[in-house]
Every structure is written in C-alpha cells, then in structure tokens.
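Shown here is a partial selection of chains from the complex, left in place.
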C-alpha cells in the first residue's frame, strides 16, 4: 500500500505516465516534476517522492497537503519545491495539474531582458493572455538558490502566475498549469515547441503573433483534442525502454 | 471490412506508411495528416480518422467525398481540417496526395514578416515557383482558430496554393501536394530540410538560392529517384517500435 492509496488508481497511473511522457518529449530531464490535485480531497495533491521523472512508478506517488507536508510520512526524501505545487493549488481552484520544468528552449526567454515568449502558432494559443516572468529577487533578494523552497515563495510565484497558464521563472525554468493532467502535459510540450519556433523566427525579422482572439479560439479548439497526443505520447514513453 | 475497402489495398498501405514515415522523420508530431486521392474514384480521397499519424492502421483509413463527408458513416471522430484536402483535390486534378503539417523549422517562415522560404539546395527544387503564405485573416478575420474548418476556407487555401507544390499557413504550418504519395512524403521531408538549412544560412549573410531553371531541373531529377528514400524511410518507420 502506497502513501497515495486513497486516490483513484487511474489518476495515479496518469500521473506516472505524465512523468514519463514529459521526460520522453524533452520537457523534463533528470529534474522537474508534475503533480495532480487529489480526486477526492481538493485540498491535497499527488506528487512523486524525490526521483527522476523518467523512473517514477505508482509506488513513488505521495499525497501532500497545502503546507507541502506528506499526509503519510514515509521517510522518503521529497522534492524541495513541493511548495510551488501547493500554493498554486491553493490559489487556483481551477487548476488540476501542474508541470514544473527547466526545458532548454524556454529558459532563454526567462533570462532575456528584452524578448517575451508569445504564442506564435495555433498549438500554443494557451499562451495568449501573456506569459509573466517570476523574478525571485523581488521576493527574496539576490542570494537565493532560485528554488521555491517554502510557502512564501510558492505564494509569490502563484501571485505572478495569476490567471495565466504559464509562468516563466528567471534563470530557472517555467511552471505550467491546466484543468487536467493531459492538458498540463499538452501545454508543457507546446510551450517548449512554441519557444523553439519563436527562437528561430526572432532572427528572421518581425513576427506576426496570434491575436488575443486567435489565441483564445485555438486554445479552445485544441483542448478538445487532447486525447490524440496523449495516446501517442503514452505509447512512445512506454516503448522507450527505460 | 473498413470504410475504405473499395480502394486498392496497396494504396491504403502506402498511406499508412506515409503517416508513420512523416512522424518518424519529424514532419508530423501528434497532429497533422496525409491523404491520397482514391484510385478508382477521382472525386474521393482517403484520410485517417482522428488519430495520431504514428498510430494509424489500415483500418483507420476512411473514404471522403469532396464535401468532406465520409462515404460510410462509421461514427468515428474526424479531422476538423479534412476540407483542406477536399478542396485541393477539387481544384488540382494533378494532385494525388496532400500532406498537412506543423513542422518546426517551417513554422518560422510562416510568421516572419520579412523572410521567405526559398529553395536553397537541389533536394528542394520543387519550392522553385515560390512558396505563397496563406493568411487566414484575409478570408475569415482576426478571431479564427486558424483551422481549415469548412469548404470556404479550404477553397481559399487552394486558391493561394494555386499551381505551387507548397503553401505556408501563417501561424499554423504548411500543406504540401504532389502527384503521388511517395512524392508528397519526399517533398514534405525536404521542405523541412530546406527550412533548417535556410534558417542557418540566413545568419551567415546573403544567400545564393537556386535559379528558376535550376529549381525545375533538380525537381525533375529528384522525382525520378523517389523510391530510394521511400524504401529507407519505410524500413526505419517500421523498425521504430511504435
């Protein structure tokens, strides 16, 4: 019996698959994490213990309260940044899943003093409301390790995220939220794709980005098709051999 | 018995292979699609139901008329953009296959207000007549989801495509046409390769592109060798494990 046994086993399995998919699609590497809100207790969430996402098994999924404490103390080592998840679930009742990553194409936009990540194609309309950048120095000064190590930092990040789907974190990565695990995975993958395309497009001169209306309309269209990529990505991750 | 049983089984198999090849070569991801004109009914075409290209099986291939309706209603969910295929087959009797993709290196050229995709090497001479960019705003305003959701949009895209082999779609991707499935796959792969090379070359200063005559001559030469890449790509896709 695992510490998360009270949650629906299919939710736990989806979360395991999400971990492996995000690794396999190049969003997570040995670091980063993905969580889901508990299906029976909206004041709790599920998150793996301290392990690389590609290696997560159902037995690694733990249950946490909004203070970032495991409901059952298994003695396992925990992700230092679980507070990031906790405070977003607390601030955003609409959020059911959270992905935190250091993906390589997004990082440049987190440290650029000039460029802003914006929706460049119809697969990433969810970026439409703007992508805020969280500067930890504004909350905690010039000498942190950049991690969201406590409730205060989690709350500050959640405040910068506001009603958006994605928040960049300067010199650190990004956090993506969504109303389901599948959609959080989708958004995390296409945030990275959008960044790759925009990085290339920036050098070709001025860019035509999506209008706000196009961003809204494309986001709505794509959210209806999330099973298509999910089934593919799951099949790929499961056949990847790790 | 599948809905497409009236077509030659080898055509259906080639279309299945085309789906898997285009995924395996990085042209399609979880989205995009490829179709072929029916071999016995030139007013119909074959296209998969709503499934990721890498997972398409012969039983997924459906038969459509030029109104974008499936000839046999299987109750399956359909690609929203089947009208893109229908209207191109209607407008271009020479076209036997159509690939629609969101490939990553081509997308920047669809949103750049300055750069134009042009044939930079002998493998992509088919780009020679110029590569038009379809701006959906000209037809449907500033608030669409960018998809070719109906006959009117399909006809507008076909009109922009005109006699060309490739049309870019702003903020969306591209559509490639050819007189055979194999050649459509070839052109889709080398449109992406050309884009990758041109993106790198643009930063090195002025580029010597192919002349119109070189583009025509190289296109003709390469079309005669399409079995060489097809056999390789098919072997690779079949051994890829998904």
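Each chain gets a letter, A and B, in the order it is written, and its residues are counted from 1.
Here is the rule we go by: contacts are C-beta pairs under 8 Å (C-beta built on N, C-alpha and C of every residue); 3 or more make two chains touch, one makes a residue touch a chain.
This one's a predicted model, so the numbers in the text were calculated from it and none came from an experiment.
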| item | value |
| --- | --- |
| Given 2 placed chains, full-complex copy number | 4 |
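As a convention for this text, only the chains that are shown with their structure count from here on.
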| item | value |
| --- | --- |
| Relative orientation of copies chain A and chain B, as a Cα rotation angle in degrees, nearest 5 | 90 |
| Separation of chain A from chain B, taking each centre as the mean of its C-alpha atoms, in whole Å | 32 |
| Of chain B, residues touching chain A in the complex | 29-31, 50-52, 54-55, 80, 102, 104-105, 107-115, 142-147, 170-173, 199, 202-203, 241-242 |
| Contact footprint of chain B on chain A as seen in their complex | 120-123, 125, 193, 196-197, 200-201, 203-211, 213-214, 217-218, 220-221, 225, 228-229, 231-233, 235-236, 239 |
